[in-house]
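What follows is a single structure, and I will ask about it in a moment.
A single protein chain has been omitted from the complex, and every remaining protein chain is retained in its original position.
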Amino acid sequence: MRFNRSTPASLFLNLLIVACTLILTFPLVWIVMMSVKQQAEVMTWPPRFIFTPTFENFRVLFDAAHAGATSYGTIKVDFLTPITNSVVISLCAVLVSLVAGVPAGYVLARRDIPMKEDIAFFILGFRFAPALLVVIPLFSVFQTIGLYDTYFGMIWVYQVVTLPMIIWLSRSYIEDIPKDVEEAAAMDGAKPFRVVWHIVLPLLKPGLIGASLLIFLLAWHNFALGLILSSTKAPVTVALLKLLNPGVQFYPVMAAGLVVTMIVPVVLIILGQRHLERGLTFGAVK
Amino acid sequence: MDLQGIDAIVTLQSSVDQLSSSKNEQVQKAEQNALDWWSLAAIAPAIIILLGFLFLFFYGVFQSLTDLKLGRPVVRFIGFTNYEVAIKTQDFWNSVRATMAYACSAVLAEAFFGLALAKLFASGVFLARLMRPVILLPLVLPPMSVALMWTTMMDPQIGILNYLLSLVGIGRFAWISDASTAMFSLLLIDIWTYTPFFALIIFAGLQGINDEVREAARVNGARGWATFLHIELPLIAPYILIAAVFRLIESLNQFDIIFGTTQGGPGDSTSVLSVRAYITAFQNLAFGRGAALMVVNWMIVLLGTFAMVRLWRLVRQRVS
Partner (left out) sequence: MTRTLAALGGHSAHFVKTALICSTLLAGAATSFDQTEAQEINWRQFEGSSIVWAYDIHPYADAVAAQLPEFENLTGIKVTPELYPDDAYWNKLTIQLSTKSASWDVVGTGIQPAWDLAPGQLLEPLDRYLNNPKLTSASYDYKDFFPALRDALTWQVNGGQIEAGGGQVWAIPHGFENIQLFYRKDILDKHGIKIPTTPPEMSAACEKLKSADPAITPLGVRGVRFWSSIHTAAISIAKSYGVHDFVVKDGKLETGLDSPESVAFHQDYVEMIKKCAAQSFANDNWYQVVDGINSGRTAMAIDSNMFGFWNDVAGKPASGKIAFAPPLRAPNGKNFESNIWIWSLAMNAASQKKGAAWLFIQWATSKQVELKGAVAGKLVNSPRASTWSDKVWLDYATKPEFTNFVDTFKIVQDRAALAFTPRAGFAEAMNAWAVAMQKMVNGADVKATLTDLASEIRSSM
């Protein structure tokens, strides 16, 4: 950067970075390797690094008609259903949050309403409550009103994770837009609603895309809500646990499942890296 | 659960700014905010949804005062009996200890390694720029996937970690299967996953330090370590602390990683409050008792957060 380093020092730092990168990526590489091994190869000692790859595990994962054989019985894994569930729930949760959260974020950023700061901190407070304390009573409520194991119920409870985030994010993005843009438009006689729709929203779009990616990721990560409140509508994180429990060591198929759950966020990062990085660093750098 | 913190910093900071600036705005906008129905309508849906959760939260606190058991129709209000029963058992205190030990060690270790990682990547050497996106990687993976991934690698019989250890002549290690090493193994997973979180935030802090400050220190004859200790560290301390607040909250609530690996075992060695509450409520179906454990967990989170925020304010005052 500023100070020119001697070559050995720079070499040493580069080596350190290689080491860190290895530590951060090795588990993933290992899991990807495991996902294309056969069960017998996974169980050998010492572990093998060279083998003929097979996509059998992915077939077992998605082929509902044919099951995978293990030494303790056949395992039929229908992984497509939980993936569909996760996509549906996460997408809808993001949409609902956007619809309900962005107007709230706007109001908190631009308007003066009574107890504004109290409301803002009330929303932030949702990050402090243990999710389980909400979920335990929710389980009995869902059971009574028939929302247990429904998409509707799941999308609603996911708001506990996604909604506060989107309100906070959109609020900070809106604060970032110069106020005179709006004021200038208002001077020209545009109605407040039109100002928001035609001026603020387009400016907000990149930020909102980044925020949406981020909260989609959060929704995709969630485990506890699905574990407790769903069964057939369980997300993919819960389905994973079915493959590895202190019980079944169906390692290669589980590894294939892990690869699938990890691909989605990694793809998201690649697709929206610019937006996401903006969304992430924006806060800390400011 | 992991990325939220970064953005929340934004918001924490901006809201602090807000507190000072909003007074002026209030005066300016006094005429237009008399009764702003549009604003109320815009904010109402979000508030209603969140109030629903708040209600559930209090309902959960109420449940902790009952002997609710799933599958049994009779529910009685029993006051603080669930709490009294809990605090009399050794297991409860073990769980409290495990929760705090897990969270504190994880946060301390992550802050340390995160600082090192941030410094390393801020050094600006060739590979640092190239490899920076890799830091994000552990943060974007679902914690449950991370937990299962490490469980596979920590298998005492065929796990890759034992193989790597055997290469350097260390015998088989039981990792999460042995009570004496389970907590350490979980910490390892947590550290691998969330050190990047600290690194990212501290990195941002380092970027914010004016180069002139460093230059001035250098001119005054301060050497590498001294510059770091006396100039940089105080300046990035608020960043470290804010990251620590968010990690502390989440580590005290950690469920996914522990449930995905040991489910609280072996014995009770990693039975943190959230896992114990889950097992009490959903394996033994004693909902009242499970809720009581969660309330205790929540109070620990509250106390921890309060202490950290005070520390943060203190440091900020001294810095500025």
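Chains: A and B, in written order; residue numbering restarts at 1 for each.
Here is the rule we go by: a contact is a pair of C-beta atoms (placed from the backbone, for glycine too) under 8 Å apart; a residue touches a chain by one contact, two chains touch by 3 or more.
This is a predicted model, so every value here is computed, not measured.
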When the whole complex is taken into account, which chains on show are touched by the absent chain? A, B
Looking at the full complex, which residue from B:G114, B:P142, B:P196 or B:G264 touches the chain that isn't shown here? B:G264
Considering the complete complex, of B:A106, B:I176 or B:I236, the missing chain is touched by B:I176
Suppose we count only contacts with the excluded chain; which residues of chain B make the list? 70-72, 85, 89-91, 155-157, 172, 174, 176-180, 262-269, 279, 282-286
Spell out the interface residues on chain A facing the chain that's missing from view. 43, 71-76, 139, 143, 148-149, 231-232, 241-242, 245-249
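One rule holds in what follows: only the chains that are shown with their structure count from here on.
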Give, as an integer number of Å, the spacing between the C-alpha centres of chain B and chain A. 16
Partner chain A, residues of chain B touching it in the complex: 1-4, 6-15, 18-19, 22, 25-26, 29, 33, 36, 38-40, 42-43, 45-47, 49-50, 53, 56-57, 59-63, 68, 70, 117, 120-128, 131, 133-138, 140-145, 148-153, 155, 157-158, 160, 163, 166, 192, 196, 200-201, 204-205, 207-208, 211, 214-215, 218, 239, 246, 249, 253, 255-256, 259-260, 263, 265, 274, 277-278, 281-282, 287, 290-291, 294-295, 297-298, 301-302, 305
Of all residues in chain A, those that touch chain B in their complex: 1-3, 5, 10, 13-14, 16-18, 20-21, 23-25, 27-28, 30-31, 34, 42-47, 99-101, 103-104, 106-108, 111-113, 116-117, 119-124, 126-134, 136-141, 156, 159-160, 163-165, 167-169, 171-172, 175, 192-193, 211, 214, 217-218, 220-221, 223-224, 227-228, 237-238, 240-241, 243-244, 246, 249, 251, 254-255, 258, 261-262, 265-266, 268-269, 273, 279-286
